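Quick one: the structure is below, and I'll ask about it shortly.
Left out: one protein chain. Kept in place: all the others.
Coming up: subunit A.
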Amino acid sequence: MKKVLSILSLLLLSIVDFATFAQTQRFPRPEFESGYTQPVTSMPAPRAGIFALVDVLLLIAALSLITWFIHKKRSRTGVVITSLFSLVYFGFLREGCVCSVGSVQNVVLALFNPGYHIPLSALAFFVIPLVYTLFFGRTFCAGVCPLGAVQDVFLLRPVSLKKWLQKVLGLIPWIYLGLAVLYAATGTDFIICRYDPFVGIFRFNATFFMFAIGAAFLLISVFIARPYCRFLCPYGVILNLVSRVSKNHLSITPASCIQCKLCENSCPIDAINKPVEVKQMEDKRSATQRFILLAMIIPALMIIGGWVVSNFHENLAMVNSKVRLANELLHFDADTMKESLEIEGFRTSGKTKEELYLESADILKQFYYGSWILGGFIGLVFGLSLAGLTRYRYREDYEADKGECVSCARCLKYCPVEKA
């Protein structure tokens, strides 16, 4: 009863906060058509800076709290409460921006473009979850990320997917990450933000198409746990890698595992590794041979991948507005075609066609090299995934998969072993 009351009061508080926030946003500063420019205030606008700082402080607080709930209290309820808070604050109040998932692109743009000043809040949102993951596993995914939290709320009847299907779908986030890096590095677009299925829902302003995709993801979330996190999230890929070397990770059993098998099917994302039986240990030699063979195929896959993707570099570059405009201008015939808004805007900008074509050629060249790297990266991921299928690891107990486990703490309540 006490727990229910605390959850209800948190929800009520969040709704009141939401109403207050909505009121403050109702009256934006008027913009005059007459050319009048508003005087610069003698005091700097404090809200924006404070908001950014509050966001970062709340991120740290939420991460610390959820880590404490998972590692010390071993409480699923605590995780749920933090999830609800994150969903309301980072999701609906802050409208899903800045988010750690999108901040990957800010970091990439800053790496490749020295003229870009990355907002410090975006940098903090990228770095802080990684540091926590490095020490405590993916506690950020557990309930601080609003995208994960919204899917977790909808999970009612988890269905287990076939292993091969999970492996195949699990390759998509790598490709998505590669594309996001390519587009951010060339200064083309932030595709993770543009195609975020939940941001439109958080902002109540999604286009019908994006709303349909968001709704589809939520509907799938009812049966398949966290489809976006597992099969699309590019930041999850980075967290997955970092979590593998984490210092402390959620352990299903607080003391010694008694092999009761109660937790075996408790994980909705199948992130529990079962003990490896003795008869499987006998296959170690052939598994090693297969691993070496596959490891030799990896360079070939990288070259093939690079060649294939580089053949599509012009198509990939068409997302860039300058390349698109140059292409449009190249095929524009003033006698037979009507001038588009983009061409009209370009004509009035005073820039010459030659300048635009040169810039476009430069961008195309970047895409050519970038697509070779992207293809090589995809080939590497495919090769390593194949090689990983034959990886042998002796295991005595039921353990959480350090990379895949999002530390949702569902499995903890299945363990009958008390803390020693």
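Going forward, contacts are C-beta pairs under 8 Å (C-beta built on N, C-alpha and C of every residue); 3 or more make two chains touch, one makes a residue touch a chain; residues count from 1.
What we mean here is this: contacts and distances are computed from a predicted model.
> One chain of this complex is missing from the view, so tell me which of "Sulfate adenylyltransferase subunit 2", "NADPH--hemoprotein reductase", "histidine kinase" or "Tat pathway signal protein" is its UniProt name.
"Tat pathway signal protein"
> Which of these, A:L120, A:L165, A:C260 or A:V276, touches the one chain of the complex that we don't see?
A:L120
> Quick one: say which of A:L218, A:V242, A:I269 or A:L356 touches the chain that got left out.
Hidden-chain contact among the options goes to A:V242.
> For the chain left off this view, which of A:K72, A:K163 or A:R194 is in contact with it?
Of all options in A:K72, A:K163 or A:R194, contact with the hidden chain holds for A:R194.
> Touching residues of subunit A against the unshown chain: what are they?
Looking at subunit A, the ones touching the missing chain are residues 25, 28, 37, 45, 47-49, 51-52, 95, 97-98, 107, 109-111, 113-123, 127, 130-131, 134, 187-190, 193-194, 203, 205, 242, 245-247, 321.
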